[in-house]
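Here the complex is missing a single protein chain, while all its other protein chains stay put.
The chains carry the letters A and B, assigned in the order they are written, with residues numbered from 1 in each.
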Amino acid sequence: MARAAVRGRLTWQLTEVVESIEETPRVKSLVLRAPEWSGHRAGQHVDIRLTAEDGYQVQRSYSIASAPEEQSLVLTVERLDDGEVSPYLVDELRPGDQLELRGPIGGYFAWDTSAGGPLLLVGGGSGIVPLMSILRHRVAAGNNADVRLLASWRTAGDIIYGAELERLGRLDGVEIIHTLTRDAPAGWTGRRGRIDEAMLGDVGWAAKAAPLSFVCGPTGLVEAVATGLVALGHAPERIRTERFGPTGG
Amino acid sequence: MSFVSRGFHRRHTEPGQEGRVPPGQYVTTDFPVLSAGPTPHRPLENWTFSITGEIDEPLRWTWDEFRALPSENITKDIHCVTKWSKLDTRWEGVSIDTLLDGVETSAEFVVAFSDGGYTTNLPLADLKGGKAWVAFGFEDEPLEPEHGGPARLLVPHLYFWKSAKWVRGLQLREDDEPGFWEGYGYHNYGDPWLEQRYAGD
Partner (left out) sequence: MDAELVLDGNALAGVFSELFLQELTVAQGTCGACGLTGPLAETRVYAYAPGAVVRCPGCGDVLLTIVKEEGRYWLGFDRLRCLEIRGDAR
């Protein structure tokens, strides 16, 4: 069982937006300069706090997309149309603006190279963000754990980090599999349909490989994948899950 | 607190609403769903509404019996402790006065109980005199499960956590007994005009 990490209280810190990268029409990566940042583990998240002039405050959690090795702290945010925070982060925030956050938060859904592999990373939609942090950490640390990343999207236009994933998929020991649940473009060579036990059995590791699995996304996907992996013989204690919800808007 | 997020504003109150919106609330046209647990799915043939406790003979209605009672159309503003208010919401339901018609009781308090284990407490006086209903319709449609269907308590003059979703009955009591949220930090009474959100407010 993971040891709890004792640390001082997390304090709110100001970061500066260096760059705002459009990943898809609804998704932006915010590259932040965070002078007070103490470092993080791949998979952890931050709390963002927005403050209006009249003192009104609102807070939301977002997974860290960057590897611990990177200079900047990167968050990837999907705009939820009726959200209170994500439209501000995606549509309004620009380089030079300050953003208040605290972190790193979360000791359960995190991976260090010392935990070893092989790794199965399964995500849907913005659930890919903490998985990307794990994958980027594995690569940046020069670690050779075998990784399979299975990502579920509605359409090809929804794929986040598409170019980078294609590049990483060409590295030794890294395999990227996409599945589309709605429309697929002509010539699509990836998978089709929702992730189920059959797809996991096909593209995932055999149970005897005893992988560490990280599953992140909407509740429906997380439950289906966790159930499917256990049915395939994977040990429940080697499956880590994180549910995202529309409340994270 | 000196830092302000450039360009960030709270949701606005619609113009002309002043006086209708309790302190600290904003008006929404959404209908946010908040739940303390999974949505129950009880078939109507298994649904009953009961009045128990300080009453000579407990009362019980099946769904068909309940729907045969006189009902009314209700238009009210509702106010959630999470700060949203929704104006002119339209419901259809049976008045608690109808359900308590002819009931003699020494009870001064009520605990409303729901499928899934949720409870909330109120003074009996706050359920009488045309102030409360068991509502089964919303905006001309049957009340959806995520909003408390087949029927929920509707007590618009108090914060909306008192309008218990999936309500199955009222327990009449001589003493006050905190319900679910009242026992876990919310205010015992919950008057939105006095901003009684939390214990001790």
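Worth pointing out:
Everything that follows uses one rule, which is that a contact is a pair of C-beta atoms (placed from the backbone, for glycine too) under 8 Å apart; a residue touches a chain by one contact, two chains touch by 3 or more.
From a predicted model like this one, the values you see are computed outputs, not experimental measurements.
For the chain that does not appear, the touching partners among the shown chains are A, B. Touch with the chain omitted from the figure is made, among A:P68, A:G106, A:G204 or A:G228, by A:G106. Of A:P35, A:G142, A:P185 or A:G245, it is A:G245 that touches the chain left out of the display. Seen across the whole complex, the unshown chain contacts chain B at 33-39, 81-82, 117, 145-146, 181, 183-186, 197-199.
Although one chain is not drawn, its touching partners on chain A can still be listed: residues 1-7, 9-10, 45, 47, 59, 61, 102, 105-109, 218-220, 222-223, 240-247.
The rule is simple: only the chains that are shown with their structure count from here on.
For this pair, chain A with chain B, the centres built from the Cα atoms lie 39 Å apart. Those residues of chain A lying in contact with chain B across their complex are 14, 50-56, 82, 84, 88, 92-93, 97-100.
Those residues of chain B that touch chain A in the complex are listed here as 1, 3-11, 30.
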